[in-house]
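Note that one protein chain is taken out, while the other chains of the complex remain in position.
Note that the chains are named A and B in the order they appear, and that numbering of residues resets to 1 at the start of each chain.
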Amino acid sequence: MEVKVQNIRKEFGRFPALHDVSLDIRSGELIALLGPSGSGKTTLLRLIAGLETPTEGRIFFGETDASEKTVQERNIGFVFQHYALFRHMTVLDNIGFGLTVRPRATRPPKAEIRRRAKELLDLVQLTGMEGRYPTQLSGGQRQRVALARAMAVEPNVLLLDEPFGALDAQVRKDLRKWLREIHDRTGHTTVFVTHDQEEALELADRVVVMSQGKIEQVGTPDEVYDSPNSPFVFGFIGESNCLRVDVDGGEIRFQGKTLGMAAAEDKHGEALLYFRPQDIVLVEDDTPHFEGQIASTRRVAGTRHVEVALGSGAHVELEVTPEQAARLDPKKIGFRPTRWKLFPV
Amino acid sequence: MAHNPPQDQGVTTETPFARALLIGLSLIFLLLVLVMPLLAVFTEALRKGFPAFLESLSDPETFSAIRLTLLVAGISVPLNLVFGVVAAWTIAKFEFKGKAVLSTLIDLPFSVSPVISGLVFVLLFGAQGLLGPWLQSNGIQIIFAVPGLVLATVFITFPFVARELIPLMQEQGNADEEAALSLGASGWQTFWHVTLPNIKWGLLYGVLLCNARAMGEFGAVSVVSGHIRGQTNTMPLQVEILYNEYNFVAAFAVATLLALLALVTLVLKALLEHHFSAELSASRRH
Partner (left out) sequence: MTRSASSGWQFRQPSVLPGFRWALGYTLVWLTLIVLIPLAGLFFKSAALGWHDFWSLAFERRTLNALWISFGCAFIAALANVVFGTLLAWVLVRYQFPGKKIVDSMVDLPFALPTAVAGIALTTLYAPKGWIGAPLALLGLKVAFTPVGIVIALIFVGLPFVVRTVQPVMEEIDREVEEAAATLGANRLQTVFRVLLPGLAPAVLTGFSLAFARGVGEYGSVIFIAGNLPFKSEIAPLLIVIKLEEFNYPAATAIAVVMLLISFSMLFVINLIQAWSRRRYGYGA
């Protein structure tokens, strides 16, 4: 089911957590809310769930105005960071809970609840664990039970709050892949919150980047990575360099020197130049380029990161192959960005 | 159907009406069971006016009861303090076989009726007791005398200090002591300069509760005291005697002293919990 968030504002006391946020979530998509802590991503998720009430604005599930409904009536599935399993219930009872607490008129018979819970247990690959209690499971297994429990109510939308936040790195990676598979199979509209960009980019159909209670950019992983539309997104997703430059007559200048980089004709004055460490070429001839001295280098996986001092305290980091790095002259290095973006100061 | 939009935290709390109802119920219950008895003590003591209240307190037998209560608590509490610290050191700082059993045995007096706690000493040291004849021939009086009162009180308050310290010391772990030892401190220095400062507020807390019980104990001392007026009557026993003689004002006058002791204990306890919650065991931090 599609979810529409319209002009939502949320204040805690007098502290504003979200300012005028609008977002359309398409039916069946897997969407990530990505941002640093305090960006309002969890608040947005909890507003959609009905665990919080907006100060202003509305939320629609399909054509229905969900803002008028309580959390119980919204029929959502919510997965918490710390699982929030009911520890005095077996795995099967946990999964069946949402069906068990329905009013008599809509409650399926006991045998049916058991059957559906077992089916979900199979889906999350925990067949045979139905009699266990939550404390007898590993963290990854608990989170899978939590997901099965959320799916048991056939939710309008599945909401996951940092679902892998409490897990080890390896389990996290496995579960990520597994969640994508489950989503492809079941097709639930799914929103998940994460502060881990790698997780968001790898898993989501679309990524919503948030900062300080606002949405910065919404797009596919490729869009937000390759064409960030704000300095924040550029800085937050992937690695980037930022330099203060002058724009004049369709040319970008740094410390008075031309760089062989073109800019829009109609722009003048100071600007911020953003580029990624890997989006450069090393320049050894005397065409216009950046020039500096190598401050340090370090090995990062298959590449070498070179920190370059450009004078007047400006530093950038470049990514080169180990072979290129071996041939570099520490006293003098030249390079030019191949992809970049200018933002106003 | 019209819905009111849910309020903030509406998910994890009750409606204002339900809240008010539950708070009201609790307060009425507390009023009937705890507050009114306390008020009754003071009003009954002052029923015939303040002079009558003072007069009944200046009775020499009451004085001797106060002295005896202070004496018994003054001996029993330090004994249990030392035991509590040593037992907590043993149980909290070391891993050994039978630790759980030892811990259970220390708690044993909690589940023994006060009357039985007194009875066991009567059976041991009384005239018909196991050691009675021997004590008599050597002229030692334990039952119906101060030693018996002290023994019964020590038994009753036996677990108080240890119970407070064991969880606290377990939470604190051994790292501080190991650090001190690694810096060259001796065992005693480690205890005095590291362990004791760490547990001092918890210790005070335990002593406070231990003392309240020691001064207020009734059943156990009643069995071993023999109720010899002016000699083996502690304050709670004096309350009983005066009450049974229908001397209500005097009974409640002595009771006010004990009630004041209880109130002072509660205030000190609340202060400790408020100011030193980090230095008390987890279950005390509220």
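Note that contacts are C-beta pairs under 8 Å (C-beta built on N, C-alpha and C of every residue); 3 or more make two chains touch, one makes a residue touch a chain.
Model, not experiment: these values are computed from the prediction.
K.L.:
Looking at the whole complex, which visible chains does the left-out chain touch?
P.N.:
Contacts of the unshown chain, counting the full complex: A, B.
K.L.:
Looking at A:S37, A:T135, A:Q170 or A:S312, which makes contact with the chain not pictured?
P.N.:
A:T135
K.L.:
Hey, which of A:A84, A:A309 or A:L328 is the one touching the hidden chain?
P.N.:
Answer from the full complex: A:A84 touches the omitted chain.
K.L.:
Which one touches the absent chain: A:V3, A:I31 or A:A49?
P.N.:
A:A49
K.L.:
Of the residues in chain A, which ones touch the absent chain?
P.N.:
49-51, 71-72, 75-78, 80-82, 84-89, 97-98, 101-102, 133-136, 146, 149-150, 152-153
K.L.:
List the residues of chain B that touch the chain left out of this view.
P.N.:
Listed in rising order, the touching residues are 11-15, 19, 22-23, 25-27, 29-30, 32-38, 40-41, 44, 83, 86-87, 89-91, 93-97, 102, 105-106, 108-116, 119-124, 126, 128-130, 151, 154-155, 158, 174, 177-178, 181, 187, 190-191, 209, 212-213, 215-219, 222-223, 235-237, 239-240, 243, 248, 251-252, 255, 258-259, 261-263, 265-267, 269-270, 282-283, 285-286.
Following the convention adopted for this analysis, only the chains that are shown with their structure count from here on.
K.L.:
Rounded to a whole Å, what is the gap between the Cα centroids of chain A and chain B?
P.N.:
Centres of chain A and chain B (C-alpha means) sit 57 Å apart.
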